[in-house]
Structure formats: structure tokens, C-alpha cells
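Apart from one protein chain that is not included, each protein chain of the complex appears where it belongs.
Now for chain A:
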């Protein structure tokens, strides 16, 4: 960016950002309305924009916001071209992991660092050729066929999902452009969708993407301990970071809908492309569970770990059933077959 002005937000402390996002209830679900806006409206992201006005306030750290911008260094890593601040030690971070010197993110998920494409990435530029594999083209064609031809754009999210699986867990610009071309959408409309949803990664991730739920129920049930455990076990990686061997990326996610089995993590497996792709939940984590899961993934692959609750069958009460103990008294479902026969007659 030739004339990039000094990004104050490059000083945003990541953790502060996340915690406040949570505090103000943004960054969560609300997917459906946004999808419809994205697909039909032509003005994608209106929902997000409205949210910006009313719902959440990103907080810059008070001490940093006024600090003059001094460093001209740019990180050459693919994950961030943002300026690394020299000292974040004095940051009053809300968590114990205040040693973080990573600079932060203004994007919606904790993995990417910006809502904008960062230039000067040789493997993430529009010039790189990217295309679906033959096998995936079958899937693409099947998905596109679900929608009327003038509403092909409705397939953007499933197609981006396939692209991400194929592309080792992240969406390069050329992958997004390819999806846009297939669906006859403008590139920008696809970027809007990809930046809106937290599950789309726009920079490289590890082979396994560990996502710790950080929303209130999980937090109350100890998700911060889960985070600390994983972080320590992986050598101090923080949200948004990957392990040096490229095996794991640690991210924080908003509510993934498993509050009843809190705390939980989700693990996306990108080791085997689209065919081997899995996205599994590990719930009811007790101390040590997260580490055990990670180790067994490391040793024997992801299939060796029990999916779902680690202590229960599904989501039944922990000790004994306190409700629904007898046969439900009705009324029961309408006898639809009978109804249908009546209508036909």
C-alpha cells in the first residue's frame, strides 16, 4: 500500500480486542441474515456495518493509542505484514498471557490480522494461479446446481468452504477470485463474504486448526484454562499463532453452539485436503484433556480421539435425568400420512 497512513490500530492489543468484542456481543453468529444480504442484496456487509454503528467498540489500549508511531519494520511473515511494536510488556492485558508481542488484529477472526489483503505476499497474490481439482469440480458443480442459474451467487459460502479445504485451510486471493469467476460474482463481493465469516481464514494456517471457544458459557466453565493449557503445551503460541512446525494453529472462536457441553474446542483437520477434511468438536474438556487430544493427534492422527463430549454420551445431564423421565403425555405429531391421504381424496 503505497500511501498507507499510520495505522493506529496496529497497536490494538489483540487480547483486549477479543475480550471487548465478546463483551459487546459482536462477532458471534447472526449468519443467516448476513448470508441473504450477501447473496441477494448487492450490498454485502450491511449487517456488519449496522453492527459497527451500534453494537461494539473496539478498544485501543489507552497507553498505546497515544504512543507515536516509530517503528518502520515490517514483518515478512505471511501471517502479518503489520508493524511489530517494540514493547508490549507494559500492556495491561486482561489475561495472564501478557507477554504477547504480536500485534494485532482488526479482522473478525483471531487468525487473520486485517480485513484487507496484505500486499507483497508471493503466495497470496491475484497473479498466483489457483483452481479447483477435478474431484472438487464435481462437488462445485453439484452445489451450483442446487441454485437457480440467476442466483448462483448463493453458492458462495459452500464453494469458499471447499476452496479452503483444498487450499490447506486458508483462502488465497486467487482462490477467492476463482470462486467469484465460477459464480459470476464480482471479486469484491466474495472478499466481503470471506472477511465477514470467522471460519474463513485468509492467511496460512497449520495442518490442524485448534479453535477454543471463548464465549461466555465456555469462559465460565474454564475456557481460559483450556487456552492456557494448550498455549503452554505448544510452546507459548497465542491466539492467531501457529507452531513453528506448522502443525497447529491456535485460534479463538465465538460460540460454536456447544454451551451445554462447555468448555469445548473444535479442531479442523487440513492434512488430507477435501477428502480427509474433518471439523470435530471436543467437549466437556477436563484439565489435561486438551493436551491429551493434541498429543494423540500428533502421534496417531485425528481419528484416535473421541469426538464430542469427553465425559458423556451426548448432552444428557451429568448425573441423572431430571426431566423427561416418563413417556411424554402428548399431544403428539399430527398423523401426517393420514392427513396426506385425506388431502388426496
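Operating definition for what follows: a contact is a pair of C-beta atoms (placed from the backbone, for glycine too) under 8 Å apart; a residue touches a chain by one contact, two chains touch by 3 or more; residues count from 1.
Going forward, contacts and distances are computed from a predicted model.
Missing chain, UniProt name from the options "GPI-anchor transamidase", "RNA polymerase II transcription factor B subunit 3", "Ubiquitin-fold modifier-conjugating enzyme 1" or "NADH dehydrogenase subunit 11": "NADH dehydrogenase subunit 11". Residue A:116 is the one among A:116, A:260, A:291 or A:315 that touches the chain missing from this view.
For chain A, the residues touching the chain absent from view are 1-5, 7-9, 21, 24, 26-27, 34, 40-62, 65, 106-108, 114-117, 119, 126-127, 131-132, 137, 140-141, 144, 149-153, 173-174, 177-178, 181-189, 191-192, 195-196.
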